[in-house]
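Only one protein chain is missing; all other protein chains are in place.
Every chain is named by a letter (A, B and C) in the order it is written, and numbering of its residues begins at 1.
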Amino acid sequence: MVPLSHYLILSATLFSIGVLGVLIRRNAIVVFMCVEIMLNAVNISLIAFDRYLNQHDGQIFSFMVMCVAAAEVSVGLAIVISLFRNKATVNLDELNLMKW
Amino acid sequence: MSFVNLAFLVPLFPLIGSIINGFFGLKIGKDRVSWVACTGPVLSFIVTLVLFAGTLFHTAGTPYPEQSLFTWISAGNFHVDFGFQIDPLSLVMMMVVTGVGSIIHIYSIGYMHEEYSYYRYFAYLNLFLFSMLLLVMGNNFLVMFIGWEGVGVCSYFLIGYYFEKKSACDAGVKAFVVNRVGDFAFLLGIFGIFKMFGTIDFTEVMLAAPTTLIYNSEAATLITLALFVGATGKSAQIPLYTWLPDAMEGPTPVSALIHAATMVTAGVYMVVRCSALFNLAPLTMMIIALVGGGTALFAATIGCTQWDIKRVLAYSTVSQIGYMFLACGVGAYTAAIFHLVTHAFFKACLFLGSGSVIHGMHHEQDIRKMGGLKDHFPITYVTFLVSTIAIAGIFPFSGFFSKDEILYHALMDGNVIYWGMGISGAFITAFYMFRLVFLTFHGPSNVDPHVHPHESPKVMTLPLIILAFLALTGGLLGIPLIHGWHILHNWLEPVLAFDLETALHASERMLAEHGHHTSFAEVLHKAQHTSHNIWLEITLMVFSVGVALAGIATAWFFYIKRPELPGKLVKGQWGFNLVENKYYVDELYDETIVKPIVKGSDMLWKQADVRGVDGAVNGVAWVISFLSKIASSFQSGFVRNYALIMVVGFIFLMIVSQMEF
Amino acid sequence: MELLIFYPLALIVVVLAFLVVFNKSPIGSAVSLIGMMLGLAGVFVLLQAHFLAILQVIVYAGAIMVLFMFVIMLLNLKGDDKVWKVRERNVWLSSFTGVLMLGVLYKFIDITGGAEFNSPASVPENFGTAERVGTSLFTDFVLPFEVASILLLAAMVGAVVLAKSKVD
Partner (left out) sequence: MFLTFLTFLPLVGAIALAFIPKEEEGAIKQTALAVAIADFLLSLQLYADFDTTTAAMQFTMDIPWITDWGISYHVGLDGISLLLYIMTTMLTAIAILASFGVKKHVKEYMMAMLALSTGMLGVFISLDFFLFYVFWEFQLIPMYLIIGVWGGPRRIYAAVKFFIYTAVGSLLMLVAIIWMYFHFHETVGVFTTDIMLITQQINLDMIEQKWLFCAFFLAFAIKVPMFPFHTWLPDAHVEAPTAGSVILAGVLLKMGTYGFLRFNLPLFPLASVEFLPYVCGLAVIGIVYGALVAMMQEDLKKLVAYSSVSHLGFVMLGIFAFNHYGLQGALLQNINHGITSGALFLLVGMIYDRRHTRLIKDFGGLAKVIPVFTVCFMIMTLSSVGLPGTNGFIGEFLILLGIFQNQMGFAIVATSGVIFAACYMLWMFQRVMFLEIKHPENEKLTDMTPRELCTMIPLIIFVFWIGFYPKPFTKTFDASIEHLITQVEPKKTHESPGGHHAAVATPVKMAKAEAGLHETH
């Protein structure tokens, strides 16, 4: 039987890769993908615990995570599109309107 | 006791005069201004005579009447009422102040006639008389202190009368500040007295003195020393005399009234008034005598080298007051007051005489540009000569009697050093006074051509004559040798009586209470055995007249017989330059006190205040803005930075949560 | 025995994740993301969460990735991403943070990796099936379900508004 820790290690690795991707990449789209990776990583650990504790909360929870992910991607990409239409770039470094 | 109620009138008249002149002077025209100005002092003089008559019939032994108008300050057990004390001492001073004051008022009508702000001059002069009378008549230290500072302010106004001239203004400020230094010490003296006695009323303090202050104790010495420093400030003695010569910037009648007759003698009056305290502090008495004698000698030497007619007289005033303090130092208070009175007469006459010369010579004060004015100023010359002889101390004149009495007491009660200083001072006084007379009135007339001197009008010469007469006959007040003929001594006896024996016993008792038994037997013995033999006094008199004549002779020899000799004799001598520049005392004070304070306060302001304290305050503000600048750099606008910060924060939290506290 | 399946699967997933991050062209990373999603679905199956595995395939791999591909097409991003020329300081800092993150997570894992988890609890037959998940969803978690629906509605409206109007 695959011990729980393996799943958790997988989830942690994926999560770290996602974080790494968010921090390094400057392309908005790729950043969104990395966020997706992070979300999936969370799902793994949720379901892994769910399986090992024989409860179903984890699954419901990961279901919710999926909803959120979907909503997030749709709005995020809408923003990226409107930004692209406005500034013809998706490069995060040029979008520093928030500078104080 | 009814006549005492008139006492408040004496200061009131000059006050009313000054208020009227002060506010309505311009409107009522010069003549009425002079009338208002002169009636004030004259009326006060009359009331003083009435009071004098009243005190004549005073029954001995009973305390002198006091009139207290209202309670001035009362805080806890500190009660001061605004009152006047009419006793022989204050009466003598009142008569001098009002008498000489009225004469000088009349004189200054003529002298100040063509001045524009004529009313302002008389307003200040009357105000001066008011404060001087307060000083003299006050029945406690505080009322005296009002007069004390009031007189200082009026001298500031009057010295700075020609306020366009920078030298006059500086002299005024200098006079006031130096007086203020004296008042600083006087204030400390008053606080000390209140701390010891719990009251500052003259009668109470003098009555309680022997049983409160222990003879030659630290408290007694300190209080009396503080009072004496206050007196030196006001009466221009050694440390604080520099303001008097500069005070000659004021109009001449001002110099006559303030810097000869009245204000400068306030210090002597205060010392005599507190004679009970000073008798208990032999150390201070010694200091007073030394300072007095020193000033007499020191100022006299400077007097020989001055060329401005009024400066010579100013230094002679400083020197003569030195004599008065010498008298107080050896305990001869009556002699001090006697010399004060005679000095008021002849010094006022000298100043007014010099004033009429200056007036006649259209404000020319340098005696090198005068000479041979004998025939141009007949009356002024005669009166000036009479007063000069008086001040030199030649036999029938008043100066002789008062100065000789001081010298006698200096030798008998003091010691040879005091007498030595006194007699050499007398010699130099005779020398420089007659030098002044010879240079101005005799000898070749080097008056520059377009100045044609003329005798002053009647209104100026009449006061001169009166004062010269008083200078001549002043001596009658204190005829020595014959017992009982010393009118002034008998008059002041009840006030100045001081029983040393009981005081010493009381001090011994008090010290015994505190465990250390000392006996003042030997002090008592020394004080009582001074015998009074006639022959010694007569020889002293003859000797002092001889010294005076010698002084006159040397002056005659230097300035009449061989006029070129003085110039040749002293040409390169460094000693002469030293004396001519007044021993560089003014410059010394400037360098050691004035400049450091000015530079110090400038540094204090620029460095300590602006850079230091303000710097600290603004520094705090700068630090906060600096920190906020760093914090704002995180707001870089790049999304990735925010993500990074979030992740770092998250990691930090996780690490912290694992740590076991 | 399941380990034999688990290890390759996990390896594929991790490699694909790396590919997503370090791929030059967005299309490449999108495709590798899809692969990763499918890999994950496999992992879910291993965990006997069948319903979720299918959901993963439909929602993630299907809907979301299609959306991504669509947007990439729309913006026709060629691979001009200058990721490799990013400021050195930033790369090292971020990668260090990533590694730090990994270390911290592993620390956490060995805390929870206690012995009691090695042997998984016995699982009823219908563990991962839609029927069990459905029942719990509509009995205990009704409120979250409704909230999720509102969330999705809001997202839709947001997306429509954003994409429609021209942001000046």
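The rule we apply is simple: contacts are C-beta pairs under 8 Å (C-beta built on N, C-alpha and C of every residue); 3 or more make two chains touch, one makes a residue touch a chain.
This structure is a prediction, so every number in the text was calculated from the model and none was measured.
Every shown chain touched by the omitted chain in the complete complex is listed here: B.
When the omitted chain is restored, the residue from B:Asp366, B:Glu493, B:Glu587 or B:Asp614 that touches it is B:Asp614. For the options B:Tyr64, B:Phe176, B:Phe202 or B:Tyr559, the residue in contact with the chain missing from this view is B:Phe176.
Touching the chain that is not shown, out of B:Val4, B:Ile28, B:Ile46 or B:Leu222: B:Leu222 (per the contact rule at the top). Note that of B:Tyr111, B:Tyr156 or B:Phe638, the residue touching the chain absent from this view is B:Tyr156. On the side of chain B, the interface with the absent chain consists of residues 70-78, 82, 142, 145-146, 148-150, 153, 156, 160, 163-164, 166, 169-170, 172-173, 176-177, 180-181, 183-184, 187-188, 190-192, 194-199, 204, 207-208, 211-214, 217-220, 222, 510, 513-514, 597-598, 600-602, 604-605, 608-609, 613-614, 617, using the contact rule stated above.
The rule is simple: only the chains that are shown with their structure count from here on.
For the pair chain B and chain C, the distance between C-alpha centroids works out to 104 Å.
One simple way to say how far apart two chains are is to compare their mean CA positions; for chain A and chain B this gives 98 Å.
One inter-chain figure worth recording: chain A and chain C are separated by 6 Å, centre to centre, where each centre is the mean of the chain's CA atoms. In chain C, the positions touching at least two other chains are 90, 93-94, 97, 101, 108.
Contact of a single residue of chain B with at least two other chains is seen at positions 640, 644, 647. For chain C in complex with chain A, the touching residues are 2-3, 6, 10, 13-14, 17-18, 20-21, 23, 26, 29-30, 33, 36-37, 40, 43-44, 46-49, 51-52, 55-56, 59-60, 63-64, 67-68, 71-72, 74-75, 77, 81-83, 86, 90-91, 93-95, 97-99, 101-102, 105-106, 108-110, 112-113, 117-124, 127-128, 132-133, 136-137, 140-141, 144, 148, 151-152, 154-156, 158-160, 162-163, 165-168. Note for the complex: chain B touches chain A at residues 632, 635-640, 643-644, 647. The residues of chain B lying in touch with chain C in their complex are 640, 644, 647-648, 650-651, 654-655, 658.
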